[in-house]
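Only one protein chain is missing; all other protein chains are in place.
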Amino acid sequence: MTRLILLAVAVLALGGCADLGAKPWQRGTLARYDMQLDCDPVLAGLDDHIYFSKEASSGGRGFGGGGCGCN
Amino acid sequence: MQLKRKRLAAATLSLLGAAVAPGPASALDLELPSEQLSKKWEFDTGMLVYSEAGGRVQAVEPVLKATRLFGQDRALTVKAVVDTLTGASPNGAAPASTPQTFTGPSGQGTYTANPGEAPLDDSFKDTRVALSADYVFPVSANGKFSYGLNGSKEYDFLSAGANARYSHDFNQHNTTLSLGLSYEADQISPVGGAPVPLSLMPPPLPPPPPGPEPEPEPEDGEGGSAETKGVTDLVLGLTQVLDPNSLVQFNYSLSTSSGYHDDPYKVLSVVGADGEPLRYVYEARPDARTKHALFARYKRFVFSSDVFDVSYRFMTDDWGVQSSTVDSLYRWNYNDRSYLEPHLRWYTQTAADFYRAALYDGEEATVDFASADPRLGAFSGYTFGLKYGHEMPSGNSWSARLEYYQQTGEREGVPEQAAAGLEKFKLEPDLSAVMFTVGYRFKW
Partner (left out) sequence: MVKAARVVSPAIRVEAAPGGLAGRFQAMASPCEVLVDGADGAELARITGIVAAEVWRIEQHWSRYRNDNVVHRINTAGGRPLTVDAETAQFLDYAAKLHEWSGGLFDVTSGVLRRAWKFDGSDRLPSAGQVNALLPLVGWDKVSWSAPRLQMPMGMEIDFGGIGKEYAVDRACALAGHATRHAVLVNCGGDLASSGPRAGGEPWQVGIDAGGIGAAAALVRLAQGGVATSGDAHRFLLKDGVRYPHVLDPRTGWPVTGGPRAITVAAATCTEAGVLSTVALLHGAGAEDFLEDAGADYTLTW
């Protein structure tokens, strides 16, 4: 429970920082394929499916794994 | 030369139209003549080969994903996955001092576990096909909306679902907030019908006498009853660019499901004080589950060429399971076109409240829920892997990845009255698997 609260506080604190970021002309590095959050989605999907079938957890990156009969 | 002039006008409008928010009755929706559109299709293909040690589950899973790009940030993505599973999987019964024999769910074929071994049901071979389609489009200069449908089919399972997501950028695209919702309806048609929870598993059938072939049991779920389950998911996300080289992402997910959650093929051993099995009963899980997950991820561009990525996920649910996942990778771009990416993942979970390694004689009449499914037990897991990727001059790329996954179980859910008797058996679920993936991405 403490961990939940700590993470939630970190998120809220970050929301208050409006001058964090990069100016539009500084976005070159962020445009790189390997800096994207969904870089290699096919592999991420395969991993999510493996761990969803072998563990009791799901979700995090996006929607919880579904569409398979593995509870 | 009017055609040449039109080409210039069209290209210019595309340049300006793509950059500016579409307004009412805008002339900026011009579709370019087809010879001027660059490659419209992106294909992302992959294949996973998964192999567990000890003759357990083997799976081969090819994936094909195709994205069709339209102008102005609109795209349609379709994905198909085929999953072929073979091999043996624990059926939930605990090891015993004498061999244990079980009948497969279809009523045909039996399997036997040696003394001291956890029984593995090797009668399941399954092929699953999953399809999904998603469409994403901008709704304003800073907003994006996507919706999608998905479905999957195995011989005893059918599911259909829909999802929608909206994301909005602030602070010159440095901050993004998103909200996603999805619903999925599952239909489970176990072979032989869904068993009554905590009821007795019938003893193995004797081998059929020689003579005419008996009527085959229905192999799919047609002969039995169908159970259903509904799952609703909500995801709230915040992505924030910290500086030109790094960004952070936070997600909160809520998942509620109601309906049939049991695994119809899993049982528990009911043991006496000596730890030996007296009988077996089918498992029973609650018909509702609520999961919360908090996820944080950090990505940073380092040493002017590499990427460091680390994430943490905390999950808790009302079945008593709590888990932590730390996942990290380092992409080492050692030259212009190739990279090596070591990967490390650490996972730990507590057992579900109703997880039992076995039940003590009589408990099957008094407990509400019980399951010996190793996935609901307490364990830690490590994954170590290395991925290699290469980009070709054409812009297409391929990758190969080899990983090792090891789960180490903790002894949990042992009934006190039989604790002494069960001492001699290894009850903790353990698993180790090798995973090999290849991928190929190309434009057309």
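For clarity, chains are labelled A and B in written order, and residue numbers in each chain start from 1.
One rule holds in what follows: a residue touches a chain if its C-beta (ideal position, glycine included) is under 8 Å from a C-beta of that chain, and two chains touch if they have at least 3 such contacts.
Treat the numbers as computed from the prediction; the structure is a model and nothing was measured.
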In the full complex, displayed partners of the excluded chain:
A, B
Contacts from chain B to the absent chain lie at residues 1-2, 4-5, 7-9, 11-16, 18-21, 23, 36, 38, 244, 336, 395
Could you please point out the chain A residues that touch the chain left off the display?
23-33
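We take it that only the chains that are shown with their structure count from here on.
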Counting only contacts in the complex, chain B reaches chain A at residues 44-46, 48, 50, 61, 63, 65, 79, 81, 83, 128, 130, 132, 150-152, 154, 156-157, 159, 161, 163, 171-175, 180, 182, 184, 186, 188, 231, 233, 235, 238-245, 247-251, 253, 255, 261-263, 285, 291-297, 299, 301, 307, 311, 313-317, 319, 321, 323-325, 331, 333, 339, 347, 349, 352, 375-376, 381, 399, 401, 405, 407, 431, 433, 435, 437, 439
If we count contacts the way the header does, which residues on chain A are in touch with chain B in the complex?
1, 3-4, 7-8, 10-11, 14-15, 17-18, 20-24, 26-30, 32, 34-35, 37, 40-43, 45-46, 49-51, 53-64, 66-69, 71
